[in-house]
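The structure follows.
All protein chains of the complex are present and in place, except for one that has been dropped.
What follows is chain A.
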Amino acid sequence: MVIVLKSMMKKWTSFVMVLILPLLLIFSLINFFDSTVDKVEVPIVLVDAYEQTITDKLLSDMKESESFDIIRTTSIPKYALERGEVEAVFVLPNNLKEKIKQADLENAIQWYRNDRSLFDGLFKEQLASAIMTRAIRGEAANVVQHYQSEADWEEIYSYGLKYLEPEPIFQMQFETIGEKFSATAESDSFHLFRWMIWIYIWIVLAYLTKILLKWKELEIFNRLNAISSSMPLRLSWLGITSFITMGIGVLLTICAYIILQPVGFDLEASVSDLLMTLCSIMIFFILSFVLKKKETMWAITFSYGFLSSLIFFLIQFNIINISWWTFLFIPSWILV
């Protein structure tokens, strides 16, 4: 088998590519599966010329939003805004706390933007929400103190919100009618990742089968059949190919487990992935008996790969349902 492996590694550069490509795939996947929204931080400047403590409180109210990079300054960065280095500038007025207490917020905040600003509207809504929450609490404290003058305004302001805050009245649930599975963003990413592994293995298999067809073309199998049988050479190829593709599969699965665990990677699924790999190997092994030309093999590889991927995505996006015939396309097994 070692001699056969040596022969298969005739073009060692190609083999190195076979080993490097999964790493490139993993690298690209890391970027792919990281939330792009989290990566993009929109720079927003919050100007508080008077360095008020209420600004800190407002910022802590808004800290859950990681989409904005909030820069706090005491003056308006006009040039940065003009050059588009910041998305927008919000200027807070003096005595903001008093204004909130008195619910006197009309035209309180100045909003500067440039002609390329896109996402600052979202920040405006968040800032408005944070201020309005506090204004409602202030208004609530005012109302309570109006009727009970001995009540402590600060205490009512601090704890009043929990009485006034509405309970959630909507609950969002997704259900696919007709099929008993639910799709989530996490499982979509996971399925996509497994599809990518299959595509990669499918191409690697085509590359390795090309070697088998080359031996056939050179009449090496004929020579072996004349001696005894070409099966030992074919079985060696099968063993080496299984080892390489399974190895790549396991490597990618382990990496995926490390990378994708937070988005719900299911280790049990990797067992079915191995089954998919095995079936793919067997398809190419059988094809090697039937086919004579490498060109035909590549044509089959690409058409089946393309068609299978198409079926996979049609099922993934609920355009078609899983049926008996979809199982003829290996990637559809991922969605079961």
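In the analysis below, contacts are C-beta pairs under 8 Å (C-beta built on N, C-alpha and C of every residue); 3 or more make two chains touch, one makes a residue touch a chain; residues count from 1.
Here is the rule we use: contacts and distances are computed from a predicted model.
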*Under which of the names "Fe-S cluster assembly ATPase SufC", "ABC-2 type transport system ATP-binding protein", "Peptidoglycan-associated lipoprotein" or "ATP synthase subunit b" is the non-displayed chain listed in UniProt?*
"ABC-2 type transport system ATP-binding protein"
*With respect to the chain omitted from the figure, which of A:G84, A:G121, A:P232 or A:G247 is a touching residue?*
A:P232
*Options A:L218, A:I254 or A:V336, residue touching the unrepresented chain*: A:L218
*For chain A, which residues lie in contact with the unshown chain of the complex?*
3-4, 6-11, 215, 217-220, 222-228, 232-233
